[in-house]
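With one protein chain removed, the remaining protein chains of the complex are shown where they sit.
Right, chain A next:
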Amino acid sequence: MKNNFIYLAVLAAGFASCEPEFENNVNADYTSGDANFTSYVAVGNSLTAGYMDGTVSRVGQTYSFPNLLAQKFALVGGGEFTQPSYAEDVNNLGGIQGLAPTRLVIDASQGRPENIAGTPTITLTPQATAFNNMGVPGAKSFHLLAPGYGNPAGLALGQANPYFVRHATSSNATVLGDAMTKNPTFFTNWIGANDVLSYATNGGAQSNGNTPAADHNETGNTTPSTYGSNDITNATTFAGVYSTIINTLTANGAKGVVATIPSVTSIPYFTTVPFAPLSPSALGGATNIATLNAQLYNNLDAIFTALGEPNRVNPLSATSANPILIIDVDATDRSAQIAAALTPTLGAPTATAFGQVFGKARQTTANDLIVLPASSVIGTVNTSSPSTSININGVTFPMANKWVLTSTEKTKVANATAAYNSAIISIAASKNLAVADMNSILNQLVTGLRIETGQVYTANYFSGVTSESKVLFSLDGVHPNARGYAVIANEIIKVINRHYNANLPLHYVNYFPGINIVGSN
């Protein structure tokens, strides 16, 4: 009997040794290389905060690229990675109570993006804590250095940022100062997009939608405190601010990655609505088009042609898609000439009003970028029109400045972006920091970015369930979705592996969610 027990024990040992063992464990070769991830701090804007679908939400924040990076850093000595608390966002609605709407979802019953039903529960209650993720949505480069950017009293004056108000350690704290209290050994810095992007997303207009915003590379203004919220930051100012940020972050020997600023042409916010969105059927067919031409387009064409601008407005085509009418603030003002030409048929008061409406009007061309929100405005009635005969947005009433980034405005954006990126790259080089060239990576989306799994992604906006798996941008058209942030995290990991001789595993992008679709809303 005793022997039997021995046999049983041998048998049990046999089962135990039945565990399969790999020659090399999965994590055998992971290393931080020359980097030290003990205290990783991320500074930046919405792209760093995990902003998507028009907001930061509790779940969305978990997909912030710094959080995705920290998950991999943890394999090779990375310490705790904290982010501002969104515990308030119990139902994951995003938004900010009384300030910002809930996150965007696709309502399948309507087939369109909508703010998810419900009221935001995120408040501005100060957490007064420095976090490892110091991404502040909306921040421009110089905001990181601005005392009071998190002061609740500054909100009404537009001097403070509600997201930084939530976690600034004091009313005169700076974003960078709070970041430095975490004593970073490693950092990512992806700042500067808003220095040009808020100009671009507003179609080069100030917040009233009409008045042109300033490009301070033209004005030469190097005092950010005097900038309008949609102005383009002076590139020299940007470079100075950027140097300060990098000098501060590296003061104690920290290593890190800086990221370049993507061009607007790789963002669906600018590429989704075509410059000629008016199909003949959308215009009501050939009969309607003939009427529109007879009543408006032929007259405008004749007037502009007589003034030496034959292609400023052309008659609408009944066979191919047509451009929209827009206000181009850089166009020659022809209001007087239009009023004069129309007075015989319309009478002086109406003709003058028409002159005001169409004085700076033109049709869009392939060089213009129509912003995403315009898609729900084009073709709707404009109640501010002086006449019901010219009150259809984009068709009989020119769209305001903010709906279009004209070719002139686009050039300003491109020039500023290029100047910022060259500053970023040279400042990084001076400190031997790794550069994640997000501009060049995201530009590949225009033709299709093929990632390591073989999947190809595009810069397209959501256009249905069957192509959803290729979409990297969230429904706000500017910010990546979770899948997009995984691509970004992976690109940064590849840069770290290369530059710092590290070996970190990647995220498997295909498993990350993209667009949120609800059955009804």
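By our rule, contacts are C-beta pairs under 8 Å (C-beta built on N, C-alpha and C of every residue); 3 or more make two chains touch, one makes a residue touch a chain; residues count from 1.
What we mean here is this: contacts and distances are computed from a predicted model.
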Worksheet, complete the sentence: Of the listed "Xanthine dehydrogenase family protein subunit M", "ABC transporter domain-containing protein", "Transcription initiation protein" or "Outer membrane protein transport protein", the name UniProt assigns to the chain that isn't shown is "Outer membrane protein transport protein"
Item to complete: May I ask which residue of A:N208, A:N311, A:S467 or A:N501 touches the chain that does not appear here?
Response: A:S467
Response to the item:
Where A:V90, A:A294, A:A429 or A:I517 are the choices, the one touching the absent chain is A:I517
Fill in: Positions on chain A where the hidden chain makes contact
11, 14-15, 18-30, 72, 75, 108, 452-455, 465-469, 505-508, 510-515, 517-520
